[in-house]
Structure formats: C-alpha cells, structure tokens
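Okay, structure first, notes after.
A protein chain is absent from this complex, but the other protein chains hold their places.
Presenting chain A:
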Amino acid sequence: MTSAQVQINLPLPVLPAGWTAEKDFKPVGSLSHAIDRNIEPVGPHFLAHARRKRHKRTFSEDDR
C-alpha cells in the first residue's frame, strides 16, 4: 500500500495574465504551528514510521 492519492475533480484556476515568478514558483506564507500529539504505536504503517524515525530516513529512501 502506498500513500493515499487525492483525486480532485474541480479544475485549477487559469493563470492570471501577467503572473510571473522565478522558476514559476512563489512562496507566500508559512504553515501555522504544529501540535505535538502521541501517535499510537500500532499497525503496519506505524512500524514504517518508527523505522524512518529511528533510522532518520525519508519517505523516498523508504521507497527504495
């Protein structure tokens, strides 16, 4: 099982005329603070999480 893929059927907006950005990307803000919570150490997906965290691996390293 891979990470869930979200299907969005509403169309993206048309790019406004005159919109420009270096390499077509423009950061605007940043994420609100996160909340620390305890995840339950149960199930196959937790085990994958624990492996990544204990071995400081990323998702893509995990994929290999």
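Throughout what follows, contacts are C-beta pairs under 8 Å (C-beta built on N, C-alpha and C of every residue); 3 or more make two chains touch, one makes a residue touch a chain; residues count from 1.
Definition applied: contacts and distances are computed from a predicted model.
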Assign the chain not included in the display its UniProt protein name, restricting the answer to "Cytoplasmic tRNA 2-thiolation protein 2", "Vacuolar-sorting protein SNF8", "Chaperone protein dnaK" or "V-type proton ATPase subunit a".
-> "Chaperone protein dnaK"
Across the whole complex, the chain not displayed is touched by chain A residues 1, 3-16, 19, 21, 23-47, 49-50, 52-54, 58-59
